[in-house]
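Here is the structure we will look at, set down as C-alpha cells.
Excluded from the complex is one protein chain; the other protein chains are retained at their positions.
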Amino acid sequence: MNKLEIVHNSKTFKKNDKEFCALQETNMSIQSGKFVSIIGPSGCGKSTLFNIIAGLLPPSTGEVLLDGKNIVGKSGCVGYMLQKDLLLPWRTILDNVILGLEIRGVHKTEARERALPMLQKYGLKGFEHHFPAELSGGMRQRAALLRTLLYDKDVILLDEPFGALDAQTRLFMQSWLLKIWSDFKKTVLFVTHDIDEAIYLSDEIYVFSHRPGRIKAKVEVDLPRPRNEETLTQASFQHLKKGLLIMLKVEQEIS
Amino acid sequence: MNKLEIVHNSKTFKKNDKEFCALQETNMSIQSGKFVSIIGPSGCGKSTLFNIIAGLLPPSTGEVLLDGKNIVGKSGCVGYMLQKDLLLPWRTILDNVILGLEIRGVHKTEARERALPMLQKYGLKGFEHHFPAELSGGMRQRAALLRTLLYDKDVILLDEPFGALDAQTRLFMQSWLLKIWSDFKKTVLFVTHDIDEAIYLSDEIYVFSHRPGRIKAKVEVDLPRPRNEETLTQASFQHLKKGLLIMLKVEQEIS
Amino acid sequence: GSASGGSVQGKEAGSKNIVIAEPVHLIAYLPLYAAIDEGYFKKEGLDVKTITATGGAHVTSVVSGDAWGNIGGPESNQMANNGNKDPIVSIVNVVDRANVYLMANKKLKLKGTSDQDLAAFMKGKSIAAGRYGGSPDLLTRWLLLKVGLNPNKDVKLDEPADASAVVSLVAQGKDDIANGAEPQISEGIKKGAWNEPFYGFPSLGDYAYSVISVKQSTINSQPQTVQKFVNAMLKGLKLVNSNKTEAFKILKKEFPTSSNASLKASMDRAYKDQLWSKDGFITKAAVAKPMDVVKKTGVYTKGYQYSKLVDMTFVNKANK
Amino acid sequence: MDANAEKIPVERTGIDQSLEVKKNTRVKAAVIEDDRKGISMRRKVVIGQMIVGVTIIFLWEFLTRIGWLDSYYWSNPSTIVQTGWTAAIQGTLLQDMAYTSGATIIGFILGTLVGSVIGLSFWWSSLYSRITEPYMIAFNAVPKLALAPVLVIMFGIGFNSKVIMAFLMTVIVAALAAYSGVKSVDKDLEKMLFSLGAKRHHVFMKVVVPSSVPWMVSSLKINIALALAGTIVGEFISSRQGVGRMILYAGQVMDLNLVWVGVIVLSFLSIFMYLGTVWIEKWLLKNRKYQ
Partner (left out) sequence: MDANAEKIPVERTGIDQSLEVKKNTRVKAAVIEDDRKGISMRRKVVIGQMIVGVTIIFLWEFLTRIGWLDSYYWSNPSTIVQTGWTAAIQGTLLQDMAYTSGATIIGFILGTLVGSVIGLSFWWSSLYSRITEPYMIAFNAVPKLALAPVLVIMFGIGFNSKVIMAFLMTVIVAALAAYSGVKSVDKDLEKMLFSLGAKRHHVFMKVVVPSSVPWMVSSLKINIALALAGTIVGEFISSRQGVGRMILYAGQVMDLNLVWVGVIVLSFLSIFMYLGTVWIEKWLLKNRKYQ
C-alpha cells in the first residue's frame, strides 16, 4: 500500500513579477515503512518539496496523498525536520525538545521527564539546561532531530539532518535512525547530499535534476537488511555508488 | 620554516561564575605552504582555537606566532572563514564577496569587476545580484568562501567550509581548493568532520580529543601530489582512514 | 538679551516692527486689536503684531527682548522686576476692571451681598477657579480670604487649565461655583448651568487688570516710539469706548469663528461694567488692588513702588 | 548517461505518468503567503479603513443630533466642517497648518538625524553610552510646557523655537532607537569583519549602521507624532501662528467647535505625516528584500 503519494506536484514562485519554477511536475509513490532518500544538486527544490508535503506551502499544481487522503495545505500530518535547526533561543535545549509534546497537550513536567533520557542517551547529557546559543552547531542539530522524533508521526521528513554533524556522530546517528525506523516501522523521507549515506540508509533513492527540480531517476537499493558497517564495503554498494556518482556528475556538468 | 606556531595556547571561559575549559594547552607548528587539517568531536574547541589564531579571542595562556611574530589579539593577519556563512543580509552576493577588498580600500566598482568572474566561475552565476536570503544554504556557504579567498592572505583558516555543500560540489570545491593552494602556496588550516576530505586534502592532520580540547595525535599524510579521484582508492589512503576512524571512535566512546 | 525689540527692522524705512506679547488672545484686549486693525499704529509709523505667549512667557519674552512689550497684569511684571536691573514698566492702561465674575449653580441662592453672606454661601462649596495661579484663580482666593474663609480648607478649589472647562464642571454638577468672564458667562447661561453672576469683581472699581508695558531701557532709548505707541493705543481705546458698531466689526474680524450672540454678550457686559480704560491712565489705586491680591494670597509679598512700576508721562503727554 | 550506470535498476518517473490532477484552485496555506494576495489585500485595507472612518463620523453626528452626546462639548462633524471652512476662508487656518507642519517636519528631520548619530555613536564606547543614557532620559522627561518662561529665554518666540521643541521631543527617542539597534548587532558579523582586517570604523560603517537601520526606522512613526506634539507645545508657549495656537485661543474664547476643528486638522496632519514616514520607511528598506 502506498503510504504517501505525491501527485503531479509543481511549484512556481513569483519573484519581482517574474515566474520562477522551483519544482517541475513531480510524482512519487512511497510505500508504507520504506526509507526513501532524495539526492540532487543544491537549489533543485528538495526543501520546497518537503514544505509542500508538510503542508506549509501550497503547491502550484498537484496533490499530496497520505493514506489516500489529500493533505495538501494541512500541516502537522507528518514529522518534519527543517534544514535549519530552528531552536527557540529563549528555551533551554530540554524545553526545545519537548515542544511537540507540549503542543499535543502533554504537561510540561511530564514531557520533560519523557525527553530527558533521550537527551542523555543521544549525546546532549549535561547540556539539557543550556540555551541553544551556548551549544556548538552539531549539538543544536542533534537537539532539533530529537524534537522531531519526539513528535511521533508515521511519516518523517528529514531535510539534511546530519549535514552539520561530525563524521563519527553521523555514522552513529545513521545506525540509530535505522534502528528507530525498523522498530517503529516509520516511513522516512530523507534529503542528503552524501551518496554513501543515501545508499546505506535507503530502500529507494530519488535523484533530482538540476534547477528547476524534476525527478531524474529512481534507484532501488536492494542491499539486505539489517545493514551494518560491512554493508559499506560490499560490491553492490560500490556499484550503486558509482552509478549515482555518474548521474549526479552529469547534473553538475549541465548546470 | 614554521609559518605559524601555536605556543602553549589554552582557553578557559567563565560561565555563571564557573570556569569552563574549552581548550587545553595546545602546541602546533605549521610549516609554510602546508595544508593542515584538524578533526575532532563536536565542541572540542576547534572554532575556539581558530578564533584565537585569527586574533578575535584572547587566549588564557600562550602565544600565536606568524612568521615568528606574536599576533595574539591582532586580527586581519590571516584569512578566516567562520563556521556560519555570515553574509550581510542587506548586501547582494557580489557586494558581500568584495567586502575584504573594500576594507583594503579598493574602489567598489573595481572590486566588483574583480570578483564577478570568480562568482560566475564558481557556481554563483545568475545570483550575483540576489540577496543572501534568496539563496539556498549551499550557495551562501560558497559565497562566504569566495569572500575569504578574495581577502588574499598567506594563511587561511577554514572552519568546515564544505559542511553545507552537496557531495558533488564538495568534491569539485576540494579539487579547486587544492589548485588554489598549490598555485599560490598558501598555508591552509582546515577544520572538517569528514575523514576522507581531511586525508584527501592534507599534508598533516591533527586529531583533537573530546572536550576539553587537546591535541591527541598528529598524523602525516604522505600521499603523493597532485592528488585526484584515484587517490581515494589507494591502499595507503584506506589505511590512513581506518586508523583515523579508530582513533575518533575511541574519542566517541570516552565521551 | 538687550532692548532690541524696537530697533528698525522693517522693509519700509522708518517703520518699526513691534511685537506685543499677550498671555491669551482675549476679547478684553479689543482696544489693542482695534488700534492695529484700524491702522492707528501704521499712521504713527509702527508695524505692531501680537504674539500669544502662555505660562508667564509674555513677561519673559519682553525680558529676553523677543517682544517689545506685553499686555497683562502689572503684578506679573513686578514679580519679574524683583531683582532685575532693567525692570518692566507699564505705559498705558487697557482693561481697568477686574474682568472676573462668580457664577453659581442655578439651585443655589445667595441671601445678601455682605461679606458674611458671601462667606456663608461659599463655605464648603466646590469652586471651579480656573488656571492655578492665574488672575481669576488668585482673585477668587483673595475674595475667599477677604470674607474670612481659608481657600485651602473651607472650600474645594478645582483649577482646570482651560477656561472652557469651568462651564462643564458646573453644568455637570461636579462643581457648585465657577469663576470666569465672557464668553463663559453667557455660554453657561445658555446651557442652563447658572444664571447671572452672583458676584462681579468689576465692583472693585479701577483695577489695572491689563496694561501695556515695556522695559525701562526701551523707554530710555526710544522715547519717541513709546510715545507713538501710546498715542495710537489711546485712539484705539477711544474708538472702542465710543463707536460700538465699529468695535463689533473689529471683534468679528479678530474672532471670526465665534458666534455673533456670544460676541454680542461679551460687548454688552464690557460696556455695562466699563471694562475698558477711558484715558489709558493707570492710577495708584488701580495698581494697588492687584498687588494686594498677590500679597494676600501669598504669591508675592515683597512690595513694590508705583513710580518704578508705572510711567504715565507718555499718557499725560498724549492727553495734553 | 554513462555506460557504468546501465545495470542499476533505474525507473524513469515524471510528467509522463498520466494521472488526473486538477489545477489547485485555492489552498489554505498555513504559513507561507502567496504573492498574489498583495493587491486585493491592499484594497481590503483601504476599504476597511474607510468603513471605520465613515462609521465613526456617522455615529458622532447621529449621537450628537439625538442628544446622547452634548453637542456643545462634542460639537458634531457637520458643524466642525462648517467652522473649519470659515476658519480656512476668513481666518488663517491654512497658514496655521503650513506653519505647524513646517516646524514639525524640520524638527523631525533634525531630531531623527542628530538622534541617530548620537545613538550610533554609543557603539564606540559602552562607558560613554552608559554614562549618558540616564541623563538623556531625564532630559527628555523634563516638561517643556512648564519651562515656558525659561524656554522663551533660551529659544525665543519665533519659528525656530517650534522647530527646536520638535527636535527636542524626537532626538532622544531616535537616539534610544539607534542605540537599541547598536546593541542588537550580531557579534559574529563584527567578528567576521575584524577577521577581514577591518578597523572599527569599517565595522561601524559596514555592519553597525546597516544593522541598525531597521531599528532607527522603527522609531520614525513614534517620532513624527512626538515632533507634532513638540511643535504644538512650542506653539502653546508662544506663537503668532500655528494650529496649536489656534486651539489654545479657541479654548480660551469658548469656541469648542474651533477646538474640534484644530484637533481634527491636527489628526489629519498627523495621518499625512504618518503616511509620509511609511513612505520613508519603505524607501529606506527598499534594498532589504530579504526581510
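So that you can tell them apart, the chains are marked A, B, C and D in the order they are listed, and the count of residues begins at 1 in each.
As a convention for this text, contacts are C-beta pairs under 8 Å (C-beta built on N, C-alpha and C of every residue); 3 or more make two chains touch, one makes a residue touch a chain.
Every value quoted in this text rests on a predicted model; they were computed, and no experiment measured them.
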Options C:174, C:278 or C:308, residue touching the unrepresented chain: C:174
Hidden-chain contact residue, picked from the options C:80, C:120 or C:288: C:80
Residue touching the undisplayed chain, where the options are B:4, B:38 or B:247: B:247
On chain D, residues whose C-beta touches the chain left out of the figure: 30-32, 41, 44-45, 48-49, 52, 73-74, 126-128, 130-132, 134-135, 137-143, 145-150, 153, 172-173, 176-177, 180, 184, 187, 190-191, 194, 218, 221-222, 224-225, 228-229, 232-233, 236, 244, 247-248, 251, 256, 259, 262-263, 266-271, 274-275
Positions on chain C where the hidden chain makes contact: 55-56, 59-60, 63, 76, 79-80, 83-84, 131-134, 156-162, 164-165, 167-169, 172, 174, 294, 299-300
Those residues of chain A which, in the complete complex, touch the missing chain: 51, 54-56, 75-80, 82, 84, 86, 88-90, 99-100, 102-104, 131-134, 147, 151
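Just so it is clear, only the chains that are shown with their structure count from here on.
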Per-chain CA centroid nearest to the all-protein CA mean: D
Per Cα centroids, the chain farthest from chain A: C
Separation of mean Cα positions, chain D and chain C [Å, integer]: 42
Length of the line joining the C-alpha centres of chain A and chain B, rounded to whole Å: 28
Per-residue multi-chain contacts in chain A, two or more chains: none
Chain C: positions in contact with at least two other chains: none
